[in-house]
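One protein chain is absent from this view; the other protein chains keep their places.
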Amino acid sequence: MIPGDYRVPKISKKFLIISGIGGFITTVLIIVVGIFVGSAWWTQPLFGFDEGPDQPIAFKHAPHVKQLGMKCTYCHRFGTEGAAAAAIPPVEFCMSCHRIVGDDKGEIAKIRDTYEGGKPIDWVRVHRLPDHAKFYHPPHIKKLSEKNNIEASEVCSTCHGDVASMTKVKQVSPMKMGWCVDCHKANGASTDCTTCHY
Amino acid sequence: MNITRREFLKLIGGGGAGAVIFSACGVPEEELYFQSPNKLPEDQVTGIDNWYATLGSNGEGLAIRIMEGRAKKVEGNTDYPVNTGSHSISSEAELQMLYHPDRIQAPLVRKEGTNRGAEKWEEISWTDAYKRIASQLDRLGNSKASIVSKPLRGRTGSVLSAFASEMGNKEIIFTAFDDSNVLSALQKITGSSNMPKFDIAHSDLLLNFGMDMFNSNHSEAMFGRLYGQFRDAPRGTMYQIESRLSLTATNADEWIYCKPGSQGLIASSIAYVLISKNMIKTDFAKKLNIQDLKQYSPKNVSTITGMSEEKIEYLAQKLSEAKHPLIIGGDEASANSNGTSSVEAIYALNVLMGNINKEGGIIINPDSPLDDLRGSRFEGNYKKTLDLVSNIKSGSVNSLFINDIDLNYYLPTSLDFKSALSKLELIVSFNSFVDDTSKYADIILPLNTQFESWGNDVPSIGPGYQVVGFQQPVVKSQFSHKGKYSGTKDLSDIIIELSDEIGVKNKYSGKKIKDILMEDAQVLWKLNRGSITAADFKSFWNGVLSRGGWWDINSKVNNNVQSNITNWPKVQTLKFSNVSGKDSFHLVPFRTKVGDGSFAKSPWLQGLTDPLTTIAWETWVEINYDLAKKMKIKEGDIIEISNSNNESIKAAAYPNPSVSPEVVTVPVGGGQESGSYTKNVGSNVYSILDVQLDDNIGTHAWAATKVKIRNTGNNIAIPKFEGRFEELKRDPHNHVIKITTSDSDDSDHH
Partner (left out) sequence: MKQSKWGMVVDLDKCNGCQACVVACQSENNIPLQKKSDYDENRVIQWIRVERYWEGSFPDVKAKFIPIMCQHCDEAPCEPVCPVYASYHNNEGLNVQVYNRCIGTRFCANNCPYQVRFFNFWEAEWPDSLKNQLNPDVTVRSRGIMEKCTFCVQKIRRTKRDAKVNGFEIEDGAREINPACVNSCNTEALIFGDMNNPESKISRIKAKEEKKDGRGYHLMEHYGTSPNVLYLKKVDNSKKSHSH
């Protein structure tokens, strides 16, 4: 060995171990994030999506639907009445029953307070389409109920899943353009751009 | 019978599904949900949309599209007889008034220790506000209070008048473009105190002396509809005689320039030609003494009016040939010192032509079915306003209630209203916005805007039969979330509650405006005729609200109307301020898209181009193109315009081919000092108008100012639409087609 020759510095074992583990974690993270973003881009996030968001009032569908047997379109009636969105009914509507029904505790107390305060509830939106995509419920409900020979209130689960058994409502369909167009093609509906975009 | 609104609607609306979909819905109160706030555009939920009928501030019947408790779109109410489905730009702009960011949200009181005009406010409750006003009035005395208001429509006006009479009848109505002298002239001519319908649609010749129908106090949409029908075959011919090429004038088949204030002379001269040449044989023509009219012979008036003798004779010829001639006048023709006499002469031509209460003529409007509710009108009292200013200065008025009228903006600088305001001990302002006057107030009581208020209206220009329009709130008051003791209220409710607190009583005491309107509706229901008849009052009330009003097309004035005039009205001589010299001009102010300035708050209307000049967001001065070249004035040069008192404003020059060399014209609406869309926009031409009154009834002669202009040498780029695109070459021979009419073959004038 010639003096002054370059000598590879000796790497400590400790450094090797730390950087090895660090590198591994980084790689895994990149893959995980990649899968999450990719899946969310194409369809729906693969994981971390089991539950819907927390709502200001923890409304439970189960008692209303399973115990009382109410139909979706009883409360979300706008969809069948000609409005674009089935939408959450206004507080006034909840109060048509809850003025009398229910104890004065917990979530029911909350909704009564809101009603008396005259303030709207800041519901967290679960199904959100971008502004440039316009979706209208009525023609879809009509078509599917006629096609499958079912009642209008039974059509909902086709896209929204079994909401009755969800504790927090979540989105089950991807609601991407491809998903829309596939269904439109399968049912012979228009695929002209202005059907949804204007 | 219990009947829902929708069922009811189907019952009265009848017909096809389309009608049901579009016809306005009933009482929206239960459907006024205002849901979650919208932060992103996609948060806007398309709920069920409904159309509710109400009225616009200019008396148009409107249908408002409501979704999720928000007003989205204004359209004309197809049923309403005044505007039959169309609407003017100011009605659409009411949407922006409703959602305007500058709105006052609660009663405001000037912060203690701050000066007036410092705009330091404190929110107080309604009860507190009433108490403060009452205790101040106790100290100052009711008798020394005065009330000034913009012209109000329908029952709201009655409520304010009743309050004013309790306070010692000191109500003053102020409006910048006053119709008083047109009304008084028409009353003399037709014998009816209602503004008549001008049956433009069925006339074949319209001679218009200066009335700017398309920038009007009244519904522009109504005039638009009539004009559209006028142009249908058989196509009518329209002549406009005015000193400015207004939007109406440019739509006429021929615009004939006359010197400002000379329209009355021209009308009289036409009458002289008609009688002296024996062209007409109506009773009035036989009654008139030709000697009285001799002074108006074309020869005598042609120099004063600036109109050639041939032209006057030509117009007389045309009038005598027409089957349904109609002569109307107003605005600029009425805005001189001889206004009333001019307008009388103009409308007397109708008597001469014998077209009063005839098809295509002046159709008399019947009295309102509600005894104590006459037609809404744009009647102001300028003389009383001047008295008010001097009374304030002398101390005989020490407290002032101002309802939604920006006097500080509208009154000329020479009156020094601002210093008068400082002499007052109490200023209470009713307003939705802080404007140039209400910013000096001690207490501001916030008003609901048009779409949040109750009201009714007997149209200012009725359709020839009885109409009572009903106005309902189509959305919840914007600030209702602030609770019962805060937020905004209807003017009538405020007045009633306030008078209760002050301790003055009248027939409206203790009531809500809605109850008062229901009493009106009761009267109409009991008539049992007209557009809505119902077995019970509830259905009638629903019907009235869902259709936007009540009307009876059979309630026309059928009897032959006898005119009160026996002689030809004497046209008085003109008075102008003494400004002369080569650089002196006649100043003609005019209304534009922002009306008299009250709609300048709307960014839509501010950002809208003026139709003739395409200018937006600026005050401009129009000057003759060739003259400007001579005077070395380029477009965008800042011109100083000064009156005989040496008060001046600055405006950007816009030389164009339409202006007479004797005249400069400046739009109103600029130069307001408050408001996020009005501040620093243009300059205020009201401030330099002379305080010249109409000799007869004391209205403001707003077109009687003479000014000097001076080029300051500064130049700005005028914000305008014109010049944005290159104008493509036109084929002059192919642009319009000449149609052959009876008059086009007499080419003897060539």
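Letters are used for the chains, namely A and B, taken in the order the chains are written, and counting of residues starts over at 1 for each.
By definition in this document, contacts are C-beta pairs under 8 Å (C-beta built on N, C-alpha and C of every residue); 3 or more make two chains touch, one makes a residue touch a chain.
It should be emphasised that the depicted structure is a prediction, and the values quoted were computed from it without experimental measurement.
When the full complex is taken into account, the listed residue touching the unshown chain is B:N656, out of B:S499, B:S598, B:N656 or B:T678. Within the set B:Y80, B:Y314 or B:W525, the residue that contacts the chain not displayed is B:Y314.
Within the complete assembly, B:A93 is the residue of B:A53, B:A93 or B:V301 that touches the hidden chain.
The chain not shown here touches chain B at positions 16-18, 21-22, 38, 41, 44-46, 67, 70-76, 78, 85-89, 92-93, 95-96, 98-101, 103, 214, 220-221, 223-225, 227-228, 231, 235, 237, 245, 247-248, 250-251, 253-257, 308, 310-311, 314, 478, 593, 603-605, 607-609, 611-612, 614, 616-618, 624-626, 656-661, 681, 717, 719-722, 724-725, 727-728, 730, 735-739, 741, 743-744, 749-750. Residue-level contact of chain A with the missing chain is found at 82, 84, 130-134, 136, 138-139, 142, 192-195, 197-198.
In this text, only the chains that are shown with their structure count from here on.
If you average the Cα atoms of chain A and of chain B, the two centres end up 53 Å apart.
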